[in-house]
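We show some of the complex, not the whole, and keep each chain where it was.
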Amino acid sequence: MSDNASLVGGGVTLFELVAALPHGGDAVLHGNPELVIARIAPLELAGPGDIAFLSHAKYAQRLDTTQASCVILAPEQLARAQSARQGDLSAAFVCTPAPYLYFARLTQWWKARQDESAPSGRIHPSAVIDPSASLHPTARIGALCVIGASASVGEGTTLHARVTLASGCRIGARCIVHSGAVIGADGFGFAPRADKSWEKIEQLGAVVIGDDVEIGANTCIDRGALQDTLIEDGVKLDNLVQIGHNVRIGAHSALAGCAGVAGSAVIGKRCTIGGGAVVLGHLTLVDDVHISASTTVMRSLLKAGNYSGIFPVDDNASWERNAAHVRRLDASRDQSRAQMQALQRRVDQLEASVQVLTNAQRSQT
Amino acid sequence: MSDNASLVGGGVTLFELVAALPHGGDAVLHGNPELVIARIAPLELAGPGDIAFLSHAKYAQRLDTTQASCVILAPEQLARAQSARQGDLSAAFVCTPAPYLYFARLTQWWKARQDESAPSGRIHPSAVIDPSASLHPTARIGALCVIGASASVGEGTTLHARVTLASGCRIGARCIVHSGAVIGADGFGFAPRADKSWEKIEQLGAVVIGDDVEIGANTCIDRGALQDTLIEDGVKLDNLVQIGHNVRIGAHSALAGCAGVAGSAVIGKRCTIGGGAVVLGHLTLVDDVHISASTTVMRSLLKAGNYSGIFPVDDNASWERNAAHVRRLDASRDQSRAQMQALQRRVDQLEASVQVLTNAQRSQT
């Protein structure tokens, strides 16, 4: 594969790699521990010097052709993998019951190793930080961040460049906030005046974010109107996500890019919300609700499960015809029903007539 | 309720509070004016020391159980409220014909009181301001804003941290622009070359914003191609809203988060556009048009009213079945019609046969 950031200068032996990973106890290395690994690569592209992983059994046929030096895989795939590389001394395997998780931890160790030579400065001098803000000594604040009065940043949390954390907002430990995110802008609250212009409702709450939360680039989380907007532990928000005021997002829920949650909605724990999906205001989604991309949630969802609402894509001509039918579903249903009933009446009448004829004929014979 | 930003240090008496509010003339205090208020809280959560409000009669039962020290309410709710707190000397009520509007003004006064101790510096030294820009002496420019050549900012307008106001763009009085907003980036204009690559059309217009406009975090308003993009007085844009080049948005219209308006669309006055809704380019929406969240407006709407277009959310299995039907609505309509017509022809034939039989039988008898 092409030269890229997943290259570690000089390489690392499989022995070092397996020994370094946390929870390595349940992983077993099959093969030469002195093999040198220089890159992490996708299995279908990996070559000599690369370590790759097999996450799903459905991709197992990739084991038959890969040239990767090492593949992370589940025990039940080992036999196939070894058979494909029989006699190849430059092939090794890491067996673990959770290859995808092992791969995730490998990327973390890999990145930390790359970053060892990075400057250790934790608060970039160009950041604008209110003197009343509270930053844990291990927090990292990127270039050109703005941190407002009385805001706080927890242990080991990283704010990448150009993040706004507005006054009074609090973010917990081990969080990552990507560039351009805005935490604590005013919620969208206005009272209508008699003339239909708008009176601003000042937003007096803040944003409170738990531990181990990740917030994507240019994502916005509004401060609450009176209470705080709450993002619980372990929540993951992708880029360009909008979280309205007073929203509460339960622990370990994940929202993909361009999703929007309107004010005062409450989302349970371990929910997933697809890209571009919208949750309307004041709704409740219970724990373990999964919303497909581009779906608009217009009612509370009080039962765990998977939900969708997407107009199916089609070639333009087909879509136009079908969309036109959708616009007259109600009218055409009425028309169909009327036609059906008219026909039923005619058949009723026919059956009666035939009965009369039959009776008459019987009486004749 | 929990300690949060809506707390005013030391508290304030109801006497002070009622006296301080503008348009207080139509509000009447019932109860002890010396009661001390420390917080504004939602009615369902409010306790001693809190002021709350009742906006809709449908929530009136909350009056029966609230422990709020003061409730802002409409005159027709006063009797119920007083009866529920009979003999409770720590309960008071502010009667006003527009409780929600009164509450909005209360939040403003509350915020101003909190901010009294804030530093009065109006132009943050980290802002990058072109010397040819024109800033009203009362404008506030936040940290790390960028203001381009010949741009102008009106009286009492606030740009929060990290706002871009590009060259030549003008914003009126008493506006609020939230962090990360970009006003005056190039509109998306390209002419196709013969080889289907794109020739840039330089965007020579600007953005002109009226008075009392609020613009959300990370929202973008593009400059016009030849003319200016216009945002009229009192418009409210939520976060992550996209306004294309040459768009005109009429006074007091409000657009919720993630809404998008494509180039050259004209939106009337007092319109509302729900979150994630899209208005296509070159369309006209007249005054007082209201678009539901996630709706795509594909044609001009020349009559005031409420409009929607959302695929209803459902459990995945039901959605899949219904979406499959949507994709063959046209085909199945044709099929249904053919079946119906075939049946009608058979019934026509039967009626003729029965008529023949009946006539024959009559002639026999």
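Note that the chains are named A and B in the order they appear, and that numbering of residues resets to 1 at the start of each chain.
The rule we apply is simple: a residue touches a chain if its C-beta (ideal position, glycine included) is under 8 Å from a C-beta of that chain, and two chains touch if they have at least 3 such contacts.
For clarity, every value in this text was computed on a predicted model and none was experimentally measured.
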item: Assembly size in copies, with 2 chains present; value: 3
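Definition applied: only the chains that are shown with their structure count from here on.
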item: Averaged-CA centre spacing for the pair chain B and chain A, given as whole angstrom; value: 26
item: Chain B residues within the chain A interface of the complex; value: 1-2, 4-6, 40-42, 45, 98, 100-101, 103-105, 107-108, 110-111, 114, 118, 124, 126, 142-144, 160-162, 176, 178-180, 212, 214, 216-218, 234, 236, 238-240, 251-252, 254, 256-258, 270, 275-276, 293-294, 310-316, 319-320, 323-324, 326-330, 333, 336, 340, 343-344, 347, 350-351, 354, 357-358, 361, 364-365
item: Interface residues, chain A side, partner chain B - complex; value: 128, 144, 146, 148-149, 162, 164, 166-168, 180, 182, 185-186, 188-194, 196-206, 218, 220, 222-228, 240, 242, 244, 258, 260, 262, 276, 278, 280, 291-292, 295-299, 301, 305-312, 314, 318, 321-322, 324-326, 329, 332, 336, 339-340, 343, 346-347, 350, 353-354, 356-357, 360-361, 364
